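First the structure, in the form of structure tokens, and then the observations on it.
Every protein chain except one is present and positioned as in the full complex.
In order of appearance the chains are A and B, and numbering begins at 1 in each one.
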Amino acid sequence: MGGAHVRLLRSDHLAAWSRTFAIQGSWNYSTMVGAGIAYAVLPLLRRIHAGDPVRLRESVERSMRPFNGHPYLCAMAVAALGRLEQDEVDPQTIEKFRTALRGPLGTVGDRAVWGQWRPICVLVGTLSFLLGASAGWSAVAFLVLYNAGHVAVRVWAYVKGWQAGLEVGRLLKGAWLERWAERLWPVNILLTGGVALVLADVVVSQSTVPLASVALLGMGAIGALLAFRFPRQGGRAAAFLLVIAPLLWLLGGLTG
Amino acid sequence: MTLILFRIDERLLHGQVIVGWGMRLGIDYYVVVDDDLSTSDWEQDIYSAGLADRTEVDFVSVADAVERFQEMDSRDGRGALLTRGTAEMRSLAEAGLLSDRRVNLGGLHGTDCRRRVLTYVHLSPADEQDLKAIHLKSNGVTARDLPVGREVGLEDLVDVVE
Partner (left out) sequence: MSWSELSLGPGTWILAVLAGGVLGMDAVSWPQVMVSRPLVSATIGGWLLGNPAAGMLVGAVLEIYALRHPPFGAAKYPDTGPAGLVAGASYAASGGAAMGALLLSIAVGWGLAWIGTVTVHVRRRLNERIMSPAGVLAADPGLLEQRHRMAIWLDALRGAILVAAFLVPSVLAVTLVVGTGPSSLGRYAIASLVLGLAASAGAAGRASAFGVRGWPLILVGAGLGLLLVWGGLT
């Protein structure tokens, strides 16, 4: 029994989809998210290979092999792999499919979610706080905004993965996530510059220490541009300045 | 010389490459050197799915890469050449194409016959031989997963002096 004749229940899909939230739970350097994929796809495999422990073991073993990808878009891999198992696609093709898919799932997700959506939501939440909203509301606003996109991506990924199976490549190419990522990056940079400046002003205005603000503004602008051009060195300089700030304060306190 | 990144990474076109390196270096086109992929349309569809519309990609066999290297290295914009393993890059090096280029080792994951040398680099004895050969025929091999990551010289990964 099993394979193409099996009809999966809505509850099987719901169980697999909900497990994708824990897909990185056992992330490791050898198989990366491989075991997580197996964990998430298990409710589907158990139904597909019910009564056939040998094929279940073989399919779980395949699912556990090295895989990586953006955790939200891994829902697409889980659904597509379940679909291929149900359609009794040969193991060699499944392995090639897995190997190929870990690239774009990482790229699209990293660029759209980690690269754009999350920073934008974080910056919107931060800006709302700096503009006077309460801390609690700002945190909730960030979480609601961010997770509306987060859950939408997981649902879309799972549904499309199941529908497309082997054809997910064509579906991912030029998908809405990609288009949005390309449109949003200027907004992201604008917000980064704006929030950093307002935040710096809030910090400075909380102090009773006089600062030459025009000179500081000019130095900040030059520093930001240099760090944009040389991000590695800029990031290191930023970390150094962060650590040196309290040391200077303490030193000043000790020396009077 | 418009190919500015030569990378060995079995994941080929994935997040670290396209987002981490590609966005940082402003890569306009990719050349993937792989015999199997050069003849498989559906796999090419999946591998290239993560690229932005304006970014071009060519999947070429090792033989084609050697033959067309000058053309691929003189296109408009900035390019990156990727191989899935060390053997393909060694073929390019031994064809004399990498004599003034540095090769980036970006990701080879664990298998039964590979030992871990970095969290993202696992090498078999054959990989080590390939890397030594590339090192001799190029401007050097260094491992680095991302532009912000630490660069590790080949001499710290394997003994390059025979």
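Convention: contacts are C-beta pairs under 8 Å (C-beta built on N, C-alpha and C of every residue); 3 or more make two chains touch, one makes a residue touch a chain.
No experiment lies behind these values; they were computed from the predicted model shown.
J.: Which residue among A:36, A:104 or A:165 touches the omitted chain?
T.: A:36
J.: When the complex is taken as a whole, what residues of chain B touch the one chain not shown?
T.: 14-16, 19-20, 23-26, 52, 107, 119-120, 145-146, 148-149
J.: In the full complex, which residues of chain A touch the absent chain?
T.: Interface with the chain not displayed, on the chain A side: 21-22, 24-32, 35-36, 38-39, 42, 45-46, 56-58, 60-61, 64, 68, 71-72, 106, 110, 114-116, 118-119, 122-123, 125-126, 129-132, 134-136, 138-139, 142-143, 146-147, 150, 182, 185-186, 188-204, 206-211, 216-217, 219-221, 223-229, 231-232, 234-235, 237-246, 248-253, 255-256.
Note that in this section only the chains that are shown with their structure count from here on.
J.: Touching chain B in the complex: which residues of chain A?
T.: Residues in contact with chain B: 29-30, 32, 66, 68, 70, 96-97, 100-111, 115, 166-174, 178, 182, 231-232, 235.
J.: Across the complex, what residues on chain B touch chain A?
T.: Touch residues, chain B against chain A: 11-19, 23-24, 40, 42-53, 109-110, 116, 119-120, 147-148.
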